[in-house]
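A single protein chain has been omitted; all remaining protein chains appear in their positions.
Going in written order, the chains are labelled A, B and C, and every chain counts its residues from 1.
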Amino acid sequence: MRQEVYKAIARKVSDEPFARMMGLKLISIDAGYALVEMNVTPEMANIQGTSHGGAIFSLIDEAFEVASNSHGTTAVALNMNVTYVAPPLIGTCLRAEASEVSRTSRTAQYSIIVKDGNNSLIATCQALVYRKKDRLPFLQDQDGGS
Amino acid sequence: MRQEVYKAIARKVSDEPFARMMGLKLISIDAGYALVEMNVTPEMANIQGTSHGGAIFSLIDEAFEVASNSHGTTAVALNMNVTYVAPPLIGTCLRAEASEVSRTSRTAQYSIIVKDGNNSLIATCQALVYRKKDRLPFLQDQDGGS
Amino acid sequence: MRQEVYKAIARKVSDEPFARMMGLKLISIDAGYALVEMNVTPEMANIQGTSHGGAIFSLIDEAFEVASNSHGTTAVALNMNVTYVAPPLIGTCLRAEASEVSRTSRTAQYSIIVKDGNNSLIATCQALVYRKKDRLPFLQDQDGGS
Partner (left out) sequence: MRQEVYKAIARKVSDEPFARMMGLKLISIDAGYALVEMNVTPEMANIQGTSHGGAIFSLIDEAFEVASNSHGTTAVALNMNVTYVAPPLIGTCLRAEASEVSRTSRTAQYSIIVKDGNNSLIATCQALVYRKKDRLPFLQDQDGGS
């Protein structure tokens, strides 16, 4: 059952327009957990020639989105607190790992860690969702409407 | 003098690879202030069919980057705390307005407010930079190396 | 009706054990708004001889608590993001002003600003609550159990 949810989310992510635009790849998903990868391309440079914060954050947000929706019900992002440790070089491959820190019936909290190709810490994030009771809409189709 | 700095930053932003990729447009710049605009395109959709958090954040980050570099010296982002109020619809035009809340010789703090085409609040952000002593690199060329 | 809620909260704050311990005084309350005052006493000094962050935060939290409960239903703090601007001197009188930034049926967001006796900015805070449907317990008694 869980595996069905994970597969459906993975399919949805591989079709996600923004994930395609940014080259975000879902590597692993589990209960309250996600690992997502992104290459820092020259198109992601900011005015100082390093990776734009928006690109790094997009990677963080994707891992957060997958981990917080992994229970099969819709999670809505409330708050994200990002601390930048080092600017990643253009060309490196970044990985964001999201892990669940706590969860109640209505909210849940995640820690997201970003590292570069040398396993150096790039950014950390503490993030919060509101949890709806509704099953993820794209799972309902699968279930025959349940 | 200040106007020269603003013009140089505006030129740099219009050439910025990531700003082009996301369609970020700098509307206004002043001391500690920036207004940036972005259309939410279908390419920015997430798995739930609303705007991806990474797209909204990219807009926030651009306004923050311009406002914090507006004094002509290099500002390095340390921390950003984003609270999402409502998900913007695909097709709307978002505006992010960054204003300086406080500034010392080594750090500065900004408030960034995102609104949609109906002037409804979409997200708020509290953000912090470390301020280097160095003049922005692309201004040094202009100055003849000063 | 609203005035009754404000009076009941004000009474409750004046009896609150922690408010007494810290010398927190509620100056003003309105819908989504609170102004609270605290003298920085010598007992609040940290190891560096300036005001302990915990004392400043206690003042922020009190203003946040009052503003977020001002609608008469129970608000539960989810997240608080504090940025320190300047350390207040021992002996000064601090004021924290909490204002509602946004509110839905289930969450609400507040901005809290702390200033000292010279009206200098000391700290800012962005804070989030989850809103229960329940009326504040101490209002129910008053209402004859409604």
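By definition in this document, contacts are C-beta pairs under 8 Å (C-beta built on N, C-alpha and C of every residue); 3 or more make two chains touch, one makes a residue touch a chain.
From a predicted model like this one, the values you see are computed outputs, not experimental measurements.
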(message) Using the touch definition from the top, which of C:E65, C:E100 or C:D116 touches the missing chain?
(response) C:E65
(message) Give me the subunit B residues in contact with the hidden chain, please.
(response) 78-79, 81, 106-107, 128, 130
(request) May I ask you to list the residues on subunit C that touch the chain which is not drawn? (result) 9, 12-13, 16-18, 20-22, 42-48, 52-55, 57-62, 64-65, 69, 74, 76-84, 87, 137-138
(message) Please output the residues of subunit A touching the missing chain, sorted low to high.
(response) 81, 83, 85, 101-102, 109, 121, 124, 126, 128
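FYI, only the chains that are shown with their structure count from here on.
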(request) Give, as an integer number of Å, the spacing between the C-alpha centres of subunit B and subunit A. (result) 22
(request) Would you pick out the residues of subunit A that each touch at least 2 other chains? (result) 78-79, 81
